[in-house]
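Removed: one protein chain of the complex. Kept in place: all other protein chains.
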Amino acid sequence: MDIFDILLSASFWAAAIRIASPLIFATLGELICERAGVLNLGIEGIMVAGAFAGWMAVYSGLGLWPGVAVAMVVGMGFGAVHSLLTVPFGLSQHVVGLGVTLLATSSTYYAYRLALPEVTSPPKIMAFKPWEIPLLSDIPLIGPALFSQTPLTYLAFILVGVVSLVLYRTPLGLALRAAGENPAAVAAQGLSVTGLRMGAVIVGSGLMAVGGAFLTMSAFDSFFFEMVNGRGWICIALVVFGAWKPGKALLGAVLFAAFDALQIRVQQTPLGADIPYQIFLMTPYVLSILALIVMSRRAEVPAALMVAFNKGER
Amino acid sequence: MRLEPIANPSLARSTLPPMLAIVATVVVASLLAMLAGANPFAVLGLILKGAAGSQFAVLETLNRATPLIFTGLAVAVAFRARLWNIGAEAQLYAGALMTVVLGTGVLSWPAAALLPTLVLVSMLAGAVVLLIPALLKVRFGVDEVVTTLLFNFIFLLFISLLLEGPLKDPMGMGWPKSERLIAEARLPRLIEGLRLHWGFALALIAAGLVWLVERRTTLGYEMRAVGLNREAARFAGIPVNAVLIKTALLSGGLAALAGFSEVAGVKGSLTLDLSPGFGYTGIIVAMLALLNPLGVIAAALFVAGIFVGADSMSRAVGVPTYLADIMLATALLLMVLAILLTRFRVVRE
Partner (left out) sequence: MTGADTAQVVLRLDRITKRFGALTANDAVSLDLRRGEVVALLGENGAGKTTLMNILFGQYTADEGQVMVMGRALPPGNPRAALEAGVGMVHQHFTLADNLTVLDNVTLGTEPLWRWRSDTAAARAKIAKLSADFHLAVDPDARVGSLTVGERQRVEILKALYREARILILDEPTAVLTPQETDDLFATLREAVAKGLSIVFISHKLHEVMDIAHRVVILHHGKVVAEMATTDTDRHALAAAMVGSEVSAPRVAPGTPGAPLLQLHAVTTPDQGSAPGLKSVTLSLRAGQITGLAGVSGNGQAALADLIAGLSVPASGRLDLGEADLAQWSPRAAVEHGIARIPEDRHKTGTIADFSLTENAILESYHKPPMSRAGWMNWPRAEAETQAIIKGYDIRCPGPDTRIRLLSGGNMQKLILGRVLEANPCIILANQPVRGLDIGAVNYVHEQLLKARDRGAAVLLISEDLDEIMALSDVIHVMSEGRLSPEFARGTMTPAALGVWMAGHGFDEGLAHAS
């Protein structure tokens, strides 16, 4: 099978969209944080926590959607810790972010060991099933690729529109963007920079956790250690690649996922069999670095990203 | 609420918050132990005993602290110049890699020549690994946090590739594992009969040297200036980019020594589980030490003690070892907050 055959197959694009979905949630989450001026390096750990929390909730008897809600709430909890330390206290966003990642990851593993002390292989749940969208899913190529996905994937795509709309068309979005550009301007207009930034980090962290939950509740049906495996860091690169715009970030996530899906398929070709599989596994990380290099000169970074705001400063 | 700087903090101001942070960490650990159905006092007691309760425990802690001193120094040096090196894990493996490449028989020199060579070549390899993100930062303005993080994944896959290919031990029964080091490439015991190798002494010497560099040399002065205020440093004529590159070389080299010392002092060969996250833990060590090179020794001993103690506690009462990681994450977050509160007071408005 040569590469063109792969690129023209619906199953390839269906896989790409599936791989992109968790990245879209988490990238949107990170984008919201950064637009308000806060770099959230807790993303990797929050995704782990979300993956576990959603899965565990369903395993304990909750429905799938309540499970997603549980994941979101857990993510928001870690977001609250992050934002409390980085916004009103203005602590280093690097250090706190890494600390939150460590805290979220280790508490997840601890909870896993407590909840399932005896098991060697984790139990499975009934994960989300694909929803075939009537009519649309019958379109050749596009139908199976786009419209036979699980509901969480549809939610991810809808959220891109919602986040764009909120950021660019509503007073709240304007206030958030302004908080990331010049917090003093926000304060001078009588708005609370602390409130806006904390809110953004908490909501953004909730989305990251949903991205993690996608892995255990839609892409797979079980929870493994190391399952997030750097996806959070890749999302941070995707935010830069998407120039802090939801639409472009979506494009980046799909592009990235397409490469990922491609490398999985090329691995199975005769050509791919001769190349060590580690080379293929490296590609997502290498691509992320390349994306950062390409975009570094052009990107419009929010002017107050990583700048703490303390209204008592004299 | 807002923060108001305190010009002359009182003794209570400067000691109370860090102490409270430690107390709070212990309280969190106790609550989690109770959640696991264990008696918190027993758990804490077991951790303490496992970390320092016997000669064996102390030596175990010192051994575990050795790589953490190196990675802690690597992070401390980099963070001092505000170079966010989160890639100590990759640099550690670079050092370990060079140790097995040259130490498994390629160079059959006496130990007195071979060991220093391995130290230097390992450091060089670690330096090169961090040089790439540093150059990307300096040349293209690419944020080094993400690149060093991503490099960890790439480099570990690279090691995996080598261990299943050219470096694979033919006697390894299919495991991805390198050949064993020759005897001349092994770090000898520090004291005959005790399980503590020369890597620990090397770590102490490294900490002393880094302290000297930071306080007494122009490079150390430049690093601190660049870290505190890059714009003012550039204005004054300090070659900021060159300083960042030099810092990266030093930091990468120090992290690589952790890999060298683990392979040459403990494991004797390279496997993919050589480091249970020493590179990442180095960040906690460095932050708890407030980036002070001598403080890194104490912080590494503390962190290693918690890990070693938690291992032995877990074997005894079955509370998951991840308790140690939670304690350290909590300690890190609360400590950075506590340090802030020693210099600022919170004013309600």
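Going in written order, the chains are labelled A and B, and every chain counts its residues from 1.
Going forward, contacts are C-beta pairs under 8 Å (C-beta built on N, C-alpha and C of every residue); 3 or more make two chains touch, one makes a residue touch a chain.
Source: prediction; values computed, not measured.
Undergrad: For the full complex, which residue in A:Ile158, A:Ala184 or A:Ile275 touches the chain that was left out?
TA: A:Ala184
Undergrad: So that we can see where the missing chain sits, which residues of chain B does it touch?
TA: On the chain B side, contact with the omitted chain comes from 4, 7, 216-221, 224-225, 228-229, 231-239, 349.
Undergrad: Name every residue on chain A in touch with the hidden partner chain.
TA: Output for chain A: 169-172, 174-175, 177-178, 181-182, 184-191, 300, 302-303, 311-312, 314.
Just so we're on the same page, only the chains that are shown with their structure count from here on.
Undergrad: In angstrom, rounded to a whole number, how far apart do the mean CA points of chain A and chain B lie?
TA: The computed centroid separation for chain A versus chain B comes out at 29 Å.
Undergrad: Applying the document's contact rule, which stretches of chain B touch chain A when the two form their complex?
TA: Those in contact with chain A are residues 1-4, 32, 35-36, 84, 86, 136, 140-143, 145-147, 149-151, 153-154, 157-158, 160-161, 164-165, 280, 283-284, 287, 318, 320, 322-323, 325-326, 328-330, 332-333, 336-337, 340, 347, 349.
Undergrad: Which bits of chain A are touching chain B when the two form their complex?
TA: 41, 81, 85, 88-92, 94-96, 98-100, 102-103, 105-107, 109-110, 113-114, 117, 194, 229-230, 233-234, 236-237, 240, 276, 278-279, 281-282, 285-286, 288-289, 292-293, 296-297, 310-312
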